[in-house]
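Worksheet for the structure shown next.
Every protein chain of the complex appears in place save one, which is left out.
Chain IDs A and B follow the sequence of writing; residue 1 opens each chain.
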C-alpha cells in the first residue's frame, strides 16, 4: 500500500444502506467506504445481495434508507444516467455491448462525439480516442473499427473495461468480469483491472473466484443473505476465514 | 495472408448482395430487352417514379427494423393518409391537405409507438392489429369510394410535376434518401437506433433513452408512410382505400435484400433504395419480357428468394 492511497479522501461512502423490495429485505444495514486507487472485492453466495448493491450504487435502485456520499457529499441518484454523470461506471456481467456495432461506437455508446453544425457523428475522433485508449490499456483488438461480434470473450471484456475506464472519474463497479473466460484471458483482464488502480480510480469488484479476489483486492467485504458479515484487509486474512464468513460455518 | 482472409470474411457478403444483384439483373434485362425499350430514358425514369412510394416506405422500415421493432401497418397508413389528404384538399388549400396526410401518418405512428415503447407490447402484434384497424378505417372513411384529387399544385408537387426538368417523384426520392441516410448514419439518433436494436439493455444502461428511440422510429415510419400516401394520391390524382395495401411484402423484401437485419442492429438506407429499385426493375423487366402473369410471379419469387437467402445466410456464419 503506497502513501497516496492512505491519504486519499473516501470516494464512496455507503452508510447504513437498507433495501427492501416490498416485504423482502435484500440489503440490511450495509456500510462501506472506498478510497481512490483502492480495489475492494465483494464476495458472497448467490442471492447474498451483491448485484442489488451494485444497482444501488449505480443509481438503478434507490436505497430504502441509508445514505450514499460521493467525495464526502451526500447524493441520491434519480437514475443510472445521474450516477454516470457523477463519475461512476459499471462493467456488467453481460458486458452491455452492442454486438453488431464497431468497438469505437460501443466505447462511446450513448455519449457519441459529434461535430459540425448538424451534429454529425465525429467518427474519426471516436476512432482515434479508442485506438489510443486500447493501446494504453493494452487491450489487444484488431482495430477500433472491428465489430464486437468478431471479438473473443476476453477482447470483449477488455472493451467493456476500457469503456468504463474511459468514462469513470471516481469509481468502477465490476460484476463478475472473468466468469466466462479461460485462464489466459482471465489474466489479461486482471491486468486491465489492476490498471484502473493506477489511474487512481476506486474499484468495487464482484467475483466468485477467491484466488482472483486475493490477487486483485486491497480489502474484501463479505455479504450473506443481505447482511454485511465483515470487511477484511486482504493482506491480513486468508481464504479459510473468508470462506467461513461466506458460508457461516 | 491469414489476416486478409479474416478481413475478407468480415467484409460480409450480405452487404453487397443488393448491389451485385441489381447489376446482374440490370445487365440481364439490358441485353435481353435492349430492343424492347428497357434502356430508354423513359422506361428507366418510369422505374424510379413507380418505386418512389416504395422507397419512401422502405426508409421508414429501415429505422424500425434497425431499432429491433417491426411495422406491419404502414400499408394501411398509406391509404388513410392518402384518403385524408384527398378529402381535405377538396375544401382546403394545398398546405392543409399536405399537413393532413403527414399528420395522419405521424399520429398513427405515435399511436403504434406509445403501445410499443411505453406499454412494451410486441411491435409485431401491435402493428398487426393496427394494420387491420386502419385498413378498416380507410374503408369506412369514404365508404369504399375513391376520392379524386383536383388540386393542381398538389398533383404537380407529389405526382406529375417536375422542377428544372427533374420529375417531382425523383426529387422526393432523392430528398428522402439523402435525409434518411444522414439521420441514420451520421447522427447520434441514428447510432442510438442501431444500439437499441442491437442490444436494448446495453443501450439503456449507457444512458440511451430506449423508449424514446422506439417511439420515434415508429413515428418516422408512420410519417414516411403518410408521405408515400401523398405521392400515390398525386400520381393517381385520386385516393383509394386499396393504396399501399399490397406494398407490405415488396417493401420488406426491398429492405431485407438491401442489407437491413430483421433482428435489428444493422441497417442501410442506400441498400434499401437499391433494393427498392431492384424490385421495381424486376416488375418492369418481367412485364416487358412478355411473360404471362403467373410466370412473372414465379420468376420474381425465385429471384427474391435467392437474394434473401444470400443476405440472411451470411448472418449465421
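The criterion applied here is as follows: a residue touches a chain if its C-beta (ideal position, glycine included) is under 8 Å from a C-beta of that chain, and two chains touch if they have at least 3 such contacts.
Note that in this section contacts and distances are computed from a predicted model.
> Leaving aside the chains on screen, match the unshown one to its UniProt name from "Dehydrogenase", "Monosaccharide ABC transporter substrate-binding protein (CUT2 family)", "Heme lyase NrfEFG subunit NrfE" or "Sigma-70 family RNA polymerase sigma factor".
"Monosaccharide ABC transporter substrate-binding protein (CUT2 family)"
> Mind giving the shown chains that are in contact with the missing chain?
Contacts of the omitted chain with visible chains: B.
> Just to verify: which one of B:25, B:288 or B:310 makes contact with the chain not shown?
B:288
> Please identify which residue in B:61, B:195 or B:243 touches the non-displayed chain.
B:243
> Even though one chain is hidden, which residues of chain B still touch it in the full complex?
The list for chain B reads 36-38, 40, 42-43, 46, 49-50, 53, 145-148, 159-160, 232, 235-240, 242-246, 283-284, 287-288, 290-294, 296-297.
What we mean here is this: only the chains that are shown with their structure count from here on.
> Quick one: report the Å distance separating chain A from chain B, using the average Cα coordinate of each chain.
A distance of 43 Å separates the two centres.
> Over in the complex, which chain B residues touch chain A? Could you list them?
So the residues of chain B in touch with chain A come to 3, 6, 10, 182, 186-188, 190-192, 194-195, 198-199, 201-203, 205-208, 261, 265-266.
> Any idea which chain A residues touch chain B in the complex?
Interface residues on chain A, with respect to chain B: 80-81, 84, 90, 92, 94-101, 105-106, 109-112, 114, 118-121, 142, 146-147, 150.
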